[in-house]
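Just below is one structure, and these are the notes that go with it.
Of the protein chains in this complex, all but one are displayed in their positions.
Which chain is which? They are A, B and C, in the order written, and residues in each are numbered from 1.
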Amino acid sequence: MHIAEGYLPPIQAAAWFAVSTPFVVHGSRALVQQVRQDPESKLLLGAAGAFTFVLSALKIPSVTGSCSHPTGTGLGAVLFRPPVMSVLGGIVLLFQAVLLAHGGLSTLGANIFSMAIVGPWVAYAVYALIRRLGGGLDVAVFAAAALGDLATYCVTSAQLALAFPDPATGFVGALVKFGGIFAVTQIPLAVSEGLLSVLVVRLLTRV
Amino acid sequence: MFALDVAAHTGPWRSRHPGEKALLSLGLLACAVILPPWPGALLSGLAAAVLLVGPARVSPAVVLRAARVPLLFVATSTVPLVVTVHAPIRLTVNTAGFGTAAHTAGRSVAALTCLLLFSATTPLSEVLPRLQRLGVPAAVTEVAALTYRMLFLLVESVRAVREAQAARLGFRTWRTAYRSLAGQAGAIFVRAFSRARRLEEGLALRGYTGSLAVQVEARRMSPPFLVASGGLLVLIVAVTAAVVVGPQW
Amino acid sequence: MTDPLLDVAGVHFAYQPGRPVLSGADLRVEPGQRLAVVGPNGGGKTTLFRLAAGALTPGAGQVAVAGVRVRHNRTGLRALRQQVQLVLQDPDDQLFSASVRQDVSFGPVNLGLPPEEVRRRCDEALTALGVAALADRPTHLLSYGQRKRVAIAGAVAMRPRLLILDEPTAGLDPAGVEALLRTLDDLHAAGTTVVLSTHDVDLAYRWADAVAVVAGGEVRTMPAAAGLADAGLLAAAHLLPAWAPLVHRLLDRIPGLAGARPGSAADLAALLTAESEREAGGRPPSHGETAGSRSAG
Partner (left out) sequence: MTDPLLDVAGVHFAYQPGRPVLSGADLRVEPGQRLAVVGPNGGGKTTLFRLAAGALTPGAGQVAVAGVRVRHNRTGLRALRQQVQLVLQDPDDQLFSASVRQDVSFGPVNLGLPPEEVRRRCDEALTALGVAALADRPTHLLSYGQRKRVAIAGAVAMRPRLLILDEPTAGLDPAGVEALLRTLDDLHAAGTTVVLSTHDVDLAYRWADAVAVVAGGEVRTMPAAAGLADAGLLAAAHLLPAWAPLVHRLLDRIPGLAGARPGSAADLAALLTAESEREAGGRPPSHGETAGSRSAG
């Protein structure tokens, strides 16, 4: 779930743009550099962006019977590295907003921060850590994708809690409420995304 | 494939300069988000809705279907605004939250309508190359344009793969469904990168050496459209100001 | 009278409201038939196939398999898919596993069959399609023609009573087309009813028992020989005439060749070669025994 268009108060929406911009600018510089060194990589990056978009549109069956979607950012971060994912993720979120009305333009900064920055960095850090500790590829990919997914939705909950603190219990109370809706329910989906990512990586390493 | 994209490419405003449509719809969006929800968001949302089904001639069915997912988000995330958590786990309805909830949901629905006005009238292929003039590096807009082109190929592939898997009972149980999903993701990954490789050769034959520069159709901004859009925005701001400040007079 | 194996009756379908692809389409496939579906691009051939295979739900009308109306729910579709299998035009849409054997086993594994049975069905399907030697190869290293065969094997491993193939000969060279048709004839001889679509009216003429012309949202089915010799019908469906029926008219006007019914240019070439050899040898002409010619009644 992306934060819908217009849901955040204007000041906070602007603040999230300010937080996300340095990451996206840094990612863009990295991308420009990469394309300059190797013009063919432009096509590969386009393919990676399209892959991420389509991956996040796959329908995962969920416990409740309804369908949900993976974030795709964990797998993306492992495959393409976080700085590039901040740009590709930004492009994908822009397309989701304009083509599907999922998310929005005023909330683009907030959604980029949770999905294209925190999610990929957490996933990549978890992946790198487990690999360095000698963990297997499967375990590392599973943990990276699942925790990346979960981190994304924890950030979304925190963003909403900051915007709408509980009148009685403040930010913490609000975090409990939004976390209950967007993060706790996400745990089975995060596990699903982890399993799916492992299956995909297995398939890809065998090819 | 995406109803909003099809509407943007086939509607009566398709050949208008994207700048005009951006001024109008994103201007309304800014009003909806920044102005006090009552009556700023209401007026902006109403104006966008009238423009959508009126001059832009977007089918209401398309608008409503596109709005379903974001409205679901608005509905679920508004619940916490009217509920208070008391430690350890006791929930009470918080009537004081109704005001915030109504403001937030109203602002969001209005802003969503403005976003739909932009989405359903403005083809992305017209927007992306023009972003360069706003300072976005060419490499980024070109990657975005390639992503846009390729995602339609991949969405079609994933549909076909899914259908083929369903035909062979790939979604019979949870276990088979996961295997099928991984197969889809794997197939799409392989497909995406083989597409990129083949496109690379196809473009090399057309003389590609690093730049994907193209000629963007010159479109003239229509002064009447710009003036009318500006006028509408000023009117909304003025009416909102009058309503908000008015009672003090 | 037995029920038709597939009975599509009065089916309407539109991808976008107000733009029907099929409006009142009827198609009956009898058990044991070889049916060729022809018609222009965008005319609705693939849509008709997707409806028959349960991938799409008709807007109006109904689809029945072996006399039983298809219900578009989990159980109904599951029953349908064990009887009817559709092979898509692009084999890459059907190959998503790492190796050939793994891919062909996808359907039988999903059916929940025991491992030995899965293996038996795979071997059977791979052998039927002549790709048993490729079983352990990764799918992406195969040629286009080989991938087509593996995709068909994946459907055959489900042991369908009706096998529907969307443009199975597209992209194959003439030798590949002939080999595939022989394979389909073997499957047909083993009891499978086979439906295929093609743009090649001569192929339809010589391979099929019956032909269905899909154009303008409607479907007209008739015996292959009659349908593909009807110039008016072909023109209405934006199709070009087949050579064979015209050639048969010419042959009937040539003393010594009258009555010969070559189905392909290769058969005609063989006929002419045999004739000139006979003349060189001084034997009397007897076209009835000409190799390769087939009665097209």
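To be clear about the criterion, a contact is a pair of C-beta atoms (placed from the backbone, for glycine too) under 8 Å apart; a residue touches a chain by one contact, two chains touch by 3 or more.
Model, not experiment: these values are computed from the prediction.
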{"item": "Candidates C:G10, C:G42 or C:P115 - the one touching the absent chain", "value": "C:G42"}
{"item": "Among C:A9, C:A79, C:L113 or C:L172, the residue in touch with the chain that has been omitted", "value": "C:L172"}
{"item": "Chain not shown: contacting residue from B:V50, B:L64 or B:A213", "value": "B:A213"}
{"item": "Touch list for chain C against the chain that is not drawn", "value": "39-42, 143-145, 170-176, 178, 199, 201-202, 231, 238-243, 246-247, 249-251, 253-254, 257, 264-266, 268-269, 272-273"}
{"item": "Hidden partner chain, residues of chain B it touches", "value": "1, 5-6, 9-10, 14-15, 123-126, 129, 145-146, 148-149, 152-153, 195, 198-199, 201-209, 211-217"}
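Here, only the chains that are shown with their structure count from here on.
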{"item": "Pair of chains whose C-beta contact count is the highest in the structure", "value": "A-B"}
{"item": "Intercentroid distance (Cα basis), chain B paired with chain A, Å", "value": "18"}
{"item": "Centroid distance [mean C-alpha coordinates] between chain C and chain A, Å", "value": "46"}
{"item": "Residues of chain C touching at least two other chains", "value": "97, 140"}
{"item": "Per-residue overlap in chain B, given as positions that touch at least 2 other chains", "value": "183-184, 186, 190"}
